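Note that this complex is displayed minus one protein chain, with the remaining chains in position.
Coming up: chain A.
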Amino acid sequence: MLIATELLTELMSILPEQQIRASGSENHPLGNDGRVTVYPKSEEEIATVLKYANDNGKTISIVGGGTKRGFGGLIESADILLSLADYTGIVEHTVGDMTLTVKSGTPFKELQEYLSKYHQKISLDPAWPEYATIGGIIAANESGPKRLGYGSARDAVIGIRVVYPNGTVIRTGGRVVKNVAGYDMNKLFIGSMGTLGVISEVTLKLRPLPKYESLILLSFLEENLEEIRSFVIKFLDSMMEPTSLELLSPSLSERVMGQNLYTLAISFEDVESSVHYQEDFVKNIQPAKTKMTIFQQTEAQSFWEQFYRIGPNGTKYVVSEEIEAALKIGVVNLDVLQVIKESQILQDSYNVAVAAHGGLGHGLCQVYLKGANEDIVSAINQLRDFVTRLGGYVIVKHLPLSLRQKVDVWGEKPSYFFLLEGIKSKIDPNRVLNHKRFVGGI
């Protein structure tokens, strides 16, 4: 408590008092907390706090909306929790150039709603868009099923302003959609989990809102993965242009559409004639023993809105006997079939509830688990063994702190870990920012 008081006093000398708050005595079960929370309202204030911490041997944990508070991190509480909740708003939207510069604390949904007035959007589909901030989405490299059609943060971000731990502001990229001047430093910060700097502004290239959209849900009545596989291969070999081709585990289908069946969620977004033409194509190759539901326009949109809320949300953590975990799994595209199947099997062998989905056109899966502590840990280990044999990786995206200390969040270090470590040491030699939040304890 004494330390916190001292820290408070010192922070008060550099920030207005109403932007500083001492934390309660209890730490957050997800960790990544701070003894004192600060709410900077400008980039200069962010820089001031960073410089203060860097010069005085303090540590900082960074938080946007807090949805990913359970993602990585081995420390209960840093000295300072730097919240970007009050650093929000659009800096510049050049409608004709289709670019947007925005402060990092801005919630994603707010941005999409604003942009929709101009028939534009950011082509990302992260979870919990009303809570997740653009900065957090970029720092954690969040993507959703529609990555197949639109790519991920690394394809959408064209410029970043980032505050380095010593308080220097660095601009990477620019405000134009094509740019190879110098190293592509944008990439360094996307997915870096806030371990290199505080992203203060992001410039994104926008896309037009699709003129029309629909969603086909194709459920397979029998649990025959070979059938799904041959349909998917045939479909992918066609010239159709789905924006998602996501396989839902039976348990997840049950939850989102009341069908305990393996289901493919196939999205089309284009001019209306093209969308219907592609639906017809799918109808023509519809395999026997399947059920098809087609949602048009707002129905499709509300399906996805619900879908983005199926995983755990760090802002809504409640302490309970049953704990929740979320995993991100990367494999070679078609191996998604095996991962989803294995996840479904886990449900029975470990007494955990499992819901899983994965993109057959991009190879990324999300697996959500619910159950007792030991069961969750065993299930994660089992799945990691399985995925490692496929040549893929498992990252734990959400887990209470106590379990993160038992399960390796990031899996094995890559052979080139010394390069990651080298980058961290150059930029944040004093380990001020999000210490131990990333791969190999970076």
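The criterion applied here is as follows: contacts are C-beta pairs under 8 Å (C-beta built on N, C-alpha and C of every residue); 3 or more make two chains touch, one makes a residue touch a chain; residues count from 1.
Basically, contacts and distances are computed from a predicted model.
Taking the options "Molybdopterin dehydrogenase", "ABC transporter permease", "Glycolate oxidase" or "Tryptophan synthase beta chain" in turn, only "Glycolate oxidase" matches the UniProt protein name of the chain that is not displayed. In the complete complex, the hidden chain is touched by one of A:Ser192, A:Ser253 or A:Gln366, namely A:Ser192. Considering the whole complex, the residue from A:Asp97, A:Glu113 or A:Glu322 that touches the absent chain is A:Asp97. Per the touch definition above, the residue from A:Leu252, A:Val282, A:Val407 or A:Ile427 contacting the chain not shown is A:Ile427. Note on the undisplayed chain: of the listed residues A:Ile170, A:Leu221, A:Ile294 or A:Ile345, the one touching it is A:Ile170. Within chain A, the residues in touch with the undisplayed chain are 94-99, 119, 141, 151-152, 154-155, 161, 164, 168, 170-172, 174-188, 190-192, 196, 207-209, 211, 233, 236-241, 270-271, 273-274, 276-278, 328, 330-334, 361-364, 391-393, 395, 410-411, 414-417, 419-420, 422-423, 426-427, 438-439.
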